[in-house]
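One protein chain is absent from this view; the other protein chains keep their places.
Moving on, here comes chain A:
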Amino acid sequence: MTLGARLGLIAALCVAGALILPLIAVVWRAETLSGFKPSDAGVLWFTLWQAVVSAGLSVLLAIPVARALARRQFAGRGAVILILGAPFILPVIVAVLGLIAVFGRSGVVNVALAAVGIDPVTLYGPQGVILAHVFFNMPLATRLILQGWLAIPGERLRLAATLGFAPPDTFRRLEWPMLRSVVPGIFLVIFLICTTSFAVALALGGGPRATTVELAIYQAFRFDFDLSRAAILGGLQLILGVGAAILSLRLTLPSGLGAGLDRAVPRWDSASPLLRAQDAVVIALACGFLLLPIVLVLGEGVWHLTALPSSVWLAAVRSLAIALAAAILTLTLALPMALAVVTTTRGGWIEVAGTLSIAASPLVLGTGLYILLLPLTNPVKLALPVTLFVNVVLALPFALRALIPAMRDLDRDFGRLSTSLGMRGLDWVRLVAIPRLRRPAGFAAGLTAALAAGDLGVIALFASPDQATLPLVLYQLMGSYRLDEAKAAALLLVVLSLGLFWLFERGTRHAEA
């Protein structure tokens, strides 16, 4: 085994240990179910049904959008694909603020409804939680389903054309089988994401009707100071996560984040003006739904940027530091792990160790770390390191997913050449690995930095005011109805997280053969 692969093995063991210890702590602290309250059943029920509805709606709405994008080539199509990718790295709390600007009490929709004499709708409650989940996951579903659509071989569509297939025939013979194979996996992924929803539920949910397990952990922790109840809820969330993870092993999961969406498949059956108009409307609606909330927030935020108190800027600096540290740490772990996955015989286990965190939610990890740290020190003092740690662990699966295929290519194409020339250790890293892996590594670093900068999860559990990160400050501004400042802070946060992603991703893009 090479030194790099050995380092990867050590990294994998560390990650697995760092994941499993807090989870054991949670289970150990939760020992009895005596703390289980009847209201917790309601919490579990809401977590499950809102996730089913959110995932179902996201997929249903995504199908027409994906179909329109699959069969139309138009100016600006690349921009639409980009917009569909943005919510993945958009800070949750910013999107929530945007949805409030559109659907909130004094939002655009209610103003319009009042003008025609209809009672205002409220965003708070299950409907708001589901709406926000659809906002985040419909674009993800669209991109994943679009991949499926583009994977239908062009030859088959050509054959369909020679046989004179009308759109319903194409749907039945080609598109429906494709959907049937990809949609269940996509549904499950989104269901999983929605069951661990915290920030959305924190901002738009709450109360007996709209509390997720994650939110209940937070409340038990922050409001009731009841650690054992938090641990019981944590155990519950863990069962949910592990159950979903086991379920997902039985399905082929979509390989998200895919490239190659920049082309449409030539089609001969859908040139009718009616279908063209239908596709145009679908795409325009999807873009409007995604853009309007963000444009409203950021557009207004610009005017209040200079009025931001220094505490917000300080929080931004903290977020920036966490984001950069998370990116560096994640790569430091992921690169040797990817090498070990590819070059050692039992590499599969290392990959499993790196993706374990999918089953563990941020707040469960946070609770576990709190329990572990409590006998040693005041955990609140470590709010920022803990946030950093949780972000690294949660970003690791994405980083590995980006790096492992690239590492595999590198090993397959140039492994023998490098060995035959005796290139080893740092020479290999400098002359082969860095130049060949800079793109996926840049992508992984950018993604990690963006997610860490925008993360509102475990920090809410731990932080005292002097340690707040930018997303937490933004949430607090919203809570005290200082919406102008909140919008300016949102602008700052978007610039920070999307900017970091852009810098890492673009900065490593050029120079490829």
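Criterion: contacts are C-beta pairs under 8 Å (C-beta built on N, C-alpha and C of every residue); 3 or more make two chains touch, one makes a residue touch a chain; residues count from 1.
Definition applied: contacts and distances are computed from a predicted model.
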Chain not displayed: protein name in its UniProt record ("Phenylacetate-CoA oxygenase subunit PaaC", "Thiamine transport system ATP-binding protein", "Pyruvate ferredoxin oxidoreductase beta subunit" or "Cell division protein FtsQ") = "Thiamine transport system ATP-binding protein"
Options A:R105, A:R158 or A:R424, residue touching the unrepresented chain | A:R424
Please pick, from A:F74, A:F414 or A:W502, the residue that touches the omitted chain in the full complex.
-> A:F414
Options A:R229, A:R436 or A:K487, residue touching the unrepresented chain | A:R436
Residue positions on chain A contacting the omitted chain are 413-414, 416-417, 419-424, 426-427, 430-432, 435-436, 511-513
